[in-house]
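The complex appears here minus one protein chain, its other protein chains still in place.
Letters A, B and C mark the chains in the order given here, with residues in each chain numbered from 1 onward.
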Amino acid sequence: MELTGSHVLQAPVQKIWDLILNPEFLAKVTPGISRLEQESGDLYKAIAEIKIGPVHGKFEGSAELTDKVEHESFVLKVTQNSKIGNVEADIKMLMKPTENNETELSFDGVANMSGLLARTGNRVMSGVANTLTKQFFSNFEKELQNH
Amino acid sequence: MAETVNITVNGTQYSKEVEGRTLLVHFLRDTLGLTGTHVGCDTSSCGACTVHIDGKAVKSCSMLAAQADGKSITTIEGMANGDELHPLQESFREKHGLQCGFCTPGMIMTAADLLNHNPNPSETEIREALEGNICRCTGYHNIVEAIKDAAEKMAVTA
Amino acid sequence: MSNKYIGQSVKRVEDKRFITGQGRYTDDIVLPRMVHAYILRSPYAHARIKSIDTSEALAMKGVVTIYTGKDFENINGVPCGWQVNFKDGTTMREPKHPLLVLDKVKHAGDGVAMVVAETKEIAADAAEAINVKYEVLKAVTNPKEALAPGAPLVHDEYPDNVAFDWQIGNDKAEVDAAMASAHHITKLDFTNNRVVPNAMEPRSYIGDYDTAYDRYTLYTSTQNPHLIRLLMCAFVLGIPEHKVRVVGPDVGGGFGSKIYHYTEEALVTWAAKQLRRPIKWTSDRSEAFLTDAHGRDHVSTAEMGFDKDGHIVGLRIKTYANLGAYLSTFASAVPTYLHGTLLQGVYTTPKIHLDMTCVFTHTTAVDAYRGAGRPEATYLLERLMDVSAHEMGIDPAELRFKNFIPPFDGVNQPGYQTQVALQYDSGNYKAVLERGLEMLGYADFKEKQAEARKNGKLLGVGFSTYIEACGIAPSAVVGALGARAGLFESAQVRVQPTGKVSVYTGSHSHGQGHETSFAQVVADKLGIPLADVEIIHGDSDSVAFGMGTYGSRSLAVGGSAIVKSIEKVLEKGAKIAAHKLECSADDLDFADGKWTVKGTDKSIGFGDVALTAYVPHVYPANLEPGLDFSSFYDPANFTYPFGCHIAVVEVDAETGKVTIKRFVAVDDVGNVINPMIVEGQIHGGLAQGIGQALLEGVIYDENGQLTTGTFMDYAMPRADDLPMFETDRKTTPCPHNPLGVKGAGEAGAIGSTPAVVNAVMNATWHLGVSDLEMPLTPQRVWRAMNHK
Partner (left out) sequence: MLPNTVDYYRASSVSDALSVLKANPDAKILAGGHSLIPAMKLRLNSPSMVIDIANLSDLNYIKEEGGNICIGAMTTHGQIAHSSLLAEKLPLFTETADVIGDVQVRNMGTIGGSIAHADPSADWPAALLAADASIVVTNGDDTRSISAVDFFVGFFSTALEEGEIITEIQVPVPAAGTKMTYQKFMQPASRFAIVGCAAMAKVENGVVADVKVAFTGVSDGPFRDGNVEAAISGKTATAENIASAAAQAASDVSLNADHYADEDYRQHLARVYAKRALTAVCR
């Protein structure tokens, strides 16, 4: 499943960078992650409860931030395991300042499914990707207002 | 949590305890020993598990036994009247509408539903009515012939 | 003999139980104290197992035990039944296919643990509670990519993923020279799509162990109980064969996928003894998609050369066959001896060469599926013929007539020696095409097509004239080619004292109607009513031996064994009759169920002779009592059915959706015992062949996940996808078996696929579409028509 999206957020890059690297914030905006607990450095234990259409499952795994280039980009690696299948996502997040000091946040990556999710999900996978993308940015906008 | 269900199957009334998650098809097969109803898939796609509930064809793999409480069910075992076969059973045999026999009970139950409300279906109507039943052996040709034949037989006796 | 039943469309004896819900499939069987197994399978295509924690699952109420790969470290895996050698003579690579994986999983669905519990629900719940830690590795699913340097290795010990390479035909240099001389060469790249057999009954096994007699019973949804017993006892579990009974009760379709010895058969048999309880495992459909052997999956480049008159001068093919992660029972034979040997087709091609590389990938094992190798060969030949015809501006039917092997009956004319090892028994290839064209109304069709095109409708016709090798096969021949078993068949004809007859055959019916067509043969040969004959199959305790049913062999090989036993019954019966009638056996004629003294009306019936055999009060001296004979029949050759399939399709110009408007099939399967059953076999084969062309195809993602793993994602023909079939037959008897029969089970699936694809290409050729990968989904066709 390919995950790509981009959106202009009404805040300067510095603020976006600080927010997104805050695990509490990241957990709030990232669909599919409900809690991040630091394990070491940039490695977190990630817990999720996913409810999309017919799928309702509890996931557990890790999230790791790597390849950080301050105020520019980082890579989010998420591994989530559950009884109905596992997900491994590798997503590059990019932040670019716009002319009026806002931030274009974009991401590009893939999520690989295994098990039942991979076998039964093809029909709705693109819908899942679109929905996750929409959720991510709308959550981000909502949370941005609180910060 | 166990549920008590009261179900009439092929004219016999049963009162049995079932788990909430027990599917109707497993109730029929495992609890009542009516193994003519088959399981061919896990996505409600193949129709091998088709039975009648209050006269209508349904997929017994896609409902809980508890949902059938108070209902009257007919399975393939209840189609013949003693030694006298249902016209569809006769026609499936005469027209070679079956090979391995695994999908056959579901096919017959679906066909019976069709003939109940459309006693004289066209070839197209028959094929459309069978869209929820997969047969891997016959290529459907003789199943269509069998259903046509049964419709004719039933028209004569009606 | 009489001819009351043979050649008649006798209604099937077995149907009564199936239409009333009394069929007895393995999953219908319930044994006292039976427990249930659920197999936890790898979600990954390629991963190292780091740890397995079963403690939580084991503690669950109702869980009996859990087995993992550790329990099978010292037990053999399931074997491959056919040894093929590399071109250089070295033995093929044969990785262990363990009952449960110990260290590294090699395809999505590889078995990791088996939970045994009091109910199947508890077993499934407990499997969820097993915690397996994997190190996920990169996977490869395409055979050509698996050969690339640096590709992930399926088996660490084989550093190039090659199972073996192989070749057949004329010397490569001769073929190259022939091709160099060609006036026209048609070259195509092919993918023969991987398909899933999907018999409607999912595989199901019950293992049982009798402590008192130290005896095992395995109930299995198999096409060949004795073969399973042989493989499981001799190669896997090392238990004496006489201590094992294998029963294949009613089986809900096979299409090849139930030939093989599967790991779960050995697992439940082994565990039954460990637990001293019967144990049942029944596959889910999702599991079936991951673990039933798949079919086809070839990637080829093929070239056919013609002289200026349109005669074929050479055929050159390079193929990569995907065998999956492990070698299934007949995996190695399918792309080689069942495929390469059919590349002569029905044409006089003088020079042929196939270069084959068989490859391991991180996918489900591939083995024989209806037609097994022959559909792949037919697809290459028949696509090349239609494309060549288009390219050379010759009518595709005409091009075939130009190149057909002339008729030969195998009696007055010798068999036809091909360039690829086989000798065809008898054939009349032009006759089936002539009849097909007549049924189609070819001239009218061409007018209709031109008219349709004017109205913006895309109508097309496609041809396929196929041949196949059935009745597999002479043991000596297959033995020389690497088969690890003989391929004869056995039959016992037991005449009961009352003249009723029990026939025990090693063939196995899973939809083919043996209980009827075999009985027709016996009833006619003995001149007794059909109701006096019972055909017993599928139980290794009652049937002496058997090789089972596959390769359209039951009647040709199994039926011939029955005829041999009947001949022995009649020979001995004649001696008894002669004694009773006080004449010489030579003076007797046997007809209509009685022996008659020639030229008189003195006779004695079959029933009287049978009774005398068991109540031998007045009886020839030195003759044993009883009337009960066994025979083994080993055929002299394969049989070679052939035929002509013609598809008429309409392509929706806007959406690319293909609709089959007509399907004409003229098949020559030799003599026919029961036309109704033969026609049914053809219909079913056509549906599967059409399915491969238009609907069916496995898709693995780049990580080796099977993304077409349910009936919601993998499309198979449903009733409204198919037309009524127009079928007819020609009869060229098989010259080398007593019934003159050739086999009909696979024909439909072999001929139909290229006919459909050719028809779609014919409909869209003027839009620039000459070749497309199967299945021809609307999207693919639309893209091709619009060059997108």
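We adopt the following convention: a residue touches a chain if its C-beta (ideal position, glycine included) is under 8 Å from a C-beta of that chain, and two chains touch if they have at least 3 such contacts.
Note that this is a predicted model, so its numbers are computed, not measured.
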Touching partners, among the displayed chains, of the absent chain: A, B, C
Hidden-chain contact residue, picked from the options A:S6, A:T66, A:T98 or A:S126: A:S126
Touch with the omitted chain, as defined above, among B:S45, B:T104 or B:T138: B:S45
Touching residues on subunit B - with respect to the absent chain: 1, 3, 19-21, 23, 26, 42-45, 47, 50, 53, 56-59, 61-64, 66-67, 69, 110, 113-114, 117, 129, 131-133
Contacts of subunit A with the absent chain, listed as residue ranges: 52-57, 83-84, 116, 120, 122-128, 130-131, 134
Touch list for subunit C against the chain that is not drawn: 120-121, 124-125, 128, 284, 286, 654-655, 657, 695, 699, 707-708, 711-716, 718, 721, 777-779, 782-783, 788
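The rule we apply is simple: only the chains that are shown with their structure count from here on.
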Comparison of A-C and B-C by number of C-beta pairs in contact, larger one: B-C
Centroid distance [mean C-alpha coordinates] between subunit C and subunit A, Å: 49
Subunit B and subunit C, separation of their C-alpha mean positions in angstrom: 30
Touching two or more other chains - residue numbers and ranges from subunit A: 120
Residues of subunit B engaged with two or more neighbouring chains: 43
Of subunit B, residues touching subunit C in the complex: 19, 21, 29-30, 33-43, 45-46, 48, 75-77, 79-80, 85, 89, 92-94, 96, 98-105, 108, 123-124, 126-128, 130-131, 133-144
Complex interface listing, subunit A residues touching subunit C: 83, 85-86, 88, 112-116, 118-123
For the subunit C and subunit B complex, residues of the former touching the latter: 9, 11-12, 14-25, 27-28, 30, 121, 198-202, 250-253, 255, 284-286, 510-513, 676-677, 679-681, 683-688, 710-712, 716-720, 722, 724-725, 748
